[in-house]
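Left out: one protein chain. Kept in place: all the others.
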Amino acid sequence: MNSEEKELICIICPVGCSIKVNKTMDNISVKGALCNRGIEYARQEILDPRRIVMTVIRVKNGNLPVVSVKTSIPIPKKCIDKVLKLTALIEVEAPIEIGQAIAKDICGADLIATRRIEVKISKL
Amino acid sequence: MIEEKKEVVVIGAGPAGIAAAIRARQLGLETILIESRDVLGGIPLQCIHPGFGIHYFGEDLTGGEFIQRLIDKMHGIGVNYILNAYVHSIEIDSYIEKMVNVVTPNGVHKICTKTIIYAAGARERHLFELNIFGERPDGIYTAGEAQTIMDLYGVLPGENIVVIGSGDVGLIMARRFALEGANVRAVIEIMPYPGGLMRNIVQCLRDFNIPLYLGHAVTEIIGGRRVEAVRVAKVDEDMRPIKSTEFEIPCDTIVIAAGLTPNIDLLEKIGIAIDYRTKGPIVNELFETSIPGLFVAGNALVINDLVDYAAEQGEVAAEGAKIFVENDGIPTKSWKRIEPGRNVRFAIPHYISGERDVMLYARVQKPENDVYISIANLKIKMHNVRPAEMIRVKISTKIIAESRNTVIPVEVIPHEF
Partner (left out) sequence: MKKFKVAIIGAGIVGVAVARVLSMYENFDISIVEMEPDVGWGVSKANTSIIHPCHEEDPDRYPLRARLCREGNSIWRSWVKELDIPAKWPGELMVFYSSEEEREVRKYIWFAARNSVPGIRIIYRDELPSYEPNISPEAEGALYAPTAGTISPFEAVIAIAENATENGARLFADTKVLNIKVENYSIAGVETNRGFINADIVINAAGLYADHISHLAGVALDFFIKPRRGEYIVFDEDIDVKPTKILHTVPTSITKGVYAITTVHGNLMIGPTAEDLSTDVREDRATTESGFTYLLSEGRRLLKKLPPLSKIIRRFAGLRPEPPYGNWLIDVYTDPWGFINVAGIRSPGLTAAPAIARYVLELLVEKYDVNLVEKSGWIRYRKGIESIRNLSIERLDNLIKVDPSYGRIVCNCKAVSEAEIVKAADNIVKIGAKPTIDGIKFRTTAGFGKCQGSFCRWRIALLLSHKLGIPLHSVIVKRSAYGLGDIKFLLSRNQSEVERS
């Protein structure tokens, strides 16, 4: 029987439903999800698990030395390492607005700023 | 010396304080917001993960995004605030006159006010509040401190990490370290179940293959200059370490995520009544404490799960302040007492009047499945309840009116088939 049964915990909302996913060659069945988003999550998790990644990126001339960023959409788990390595190579110039794309098209997502950074006022 | 007269002084510009100041201003009160740091925003500024604002804004925002919205709203309305302002002392001169003495770089402000909303948040439990012995080397951080230096100031504390405590803060910091290339050797949790949400166990620990040791405690810290290892042991039912199970985990950094406690020293000094269950003040439905006209909101009142709750508590406190100012005190009522019952660790507010709808915040003592939460005639079915998840229930005036007793128990009842 070409089927794969996996038990997983949904991470979409704080309830954390315990879900049983059964994958056969032509079908994925999901049991235990209390909502549709959970069903969608379970399907994706078994095919190609994805995550939203949050990290910080170094800032030049800002009132803080780093800006917080998140991926615009969940990216494949296997891509997370690559994204993080990239964040070690880039530096962004202040000012930065929330929603600003710091880096585009990395593993299918953009890196979006989630913090406002103003230009540093140097004390005389 | 600068002397001012206000109707509301809000202490602390985190989510509860800013929301309180906004509401107070909207209600037409002469308001001033005091913040000890040089920025507005409090803890959410350093929270780069989402989970903020789902109730309040209907959006899943990061801490930074959430608090920026509140700050922008506050600027839009025009609330007076002072940064770098430290509350030196509070004097209760009379029922409707309080003096708040504030130290700032341009002198001491003596603010005479009718009401105070205290929203100064919580502090973290530190090493000496845990039963951990041994050396005191460099390399030990509390989780909040690690979060501040990493995500506000771009500093990496260390390379080989052990996290003490599996509450959400600890789990989130474990993930942060792992993402930045550190080696998180273990998360140690003394209880037999995790302190945080299951989703965080998945996305913070399992995703990164970080070992979670449930029912274990760190007994000793080893290290001269810098942390070198921790000694860990399994614990028994009384949470005492079992010596024969001891083993060592080499590491260079220890992150203590052992929980928060309301930061209310200033209030204890003036003799406020404290609930030993929450370690926060005893309050009525307007979040007024045992000192008339002194309100508390946010993590200074009770350790909240969601920033949304802290903000809405701030708003309720502002409404309370409005009533107090308009009536020279909260009018006398027949208060009913909320009493925590079976499997309820705490429930606030402690006193309700029945004259307004009240949001009740509670936590259970132990995890349970298939239960009812029972408050007077209200019975709410819950799939499962966990200490990590705060219960927030609206109690309408109708429910309170239906209850004939002066004491209303809040309890968790197993579902019977």
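Lettered A and B in written order, each chain numbered from 1.
What we mean here is this: a residue touches a chain if its C-beta (ideal position, glycine included) is under 8 Å from a C-beta of that chain, and two chains touch if they have at least 3 such contacts.
Note that the coordinates shown come from a computational prediction; the quantities given were computed from them, not determined experimentally.
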| item | value |
| --- | --- |
| Which displayed chains the unshown chain touches | A, B |
| Selected from B:H55, B:H75 or B:H88 as touching the chain missing from the view | B:H88 |
| Residue in contact with the excluded chain [from B:E30, B:D60, B:E180 or B:D357] | B:E180 |
| Sole residue of B:E145, B:D207, B:E339 or B:E368 that reaches the chain not shown, by the stated touch rule | B:E145 |
| Sole residue of B:I77, B:V108 or B:A273 that reaches the chain not shown, by the stated touch rule | B:V108 |
| Touching the absent chain when the full complex is considered, from B:E97, B:E129 or B:D236 | B:E129 |
| Residues belonging to chain B that touch the chain removed from view | 1, 36, 84, 86, 88-89, 101, 103-108, 110, 123-124, 126-129, 131, 133-139, 142, 144-145, 148-150, 153-159, 180-182, 219-220, 224-226, 265, 268-269 |
| Positions on chain A contacted by the hidden chain, ascending | 56, 58, 65-66, 84-85, 87-89 |
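Everything below uses one rule, namely that only the chains that are shown with their structure count from here on.
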| item | value |
| --- | --- |
| Between chain B and chain A, distance of the C-alpha-averaged centres to the nearest whole Å | 27 |
| Chain B residues within the chain A interface of the complex | 45, 48-50, 61-62, 64-65, 68, 150-154, 179-181, 197-199, 201-203, 207, 383, 389 |
| Contact footprint of chain B on chain A as seen in their complex | 8-16, 34, 51-56, 58, 64-66, 68-70, 77, 80, 84, 98, 114-116 |
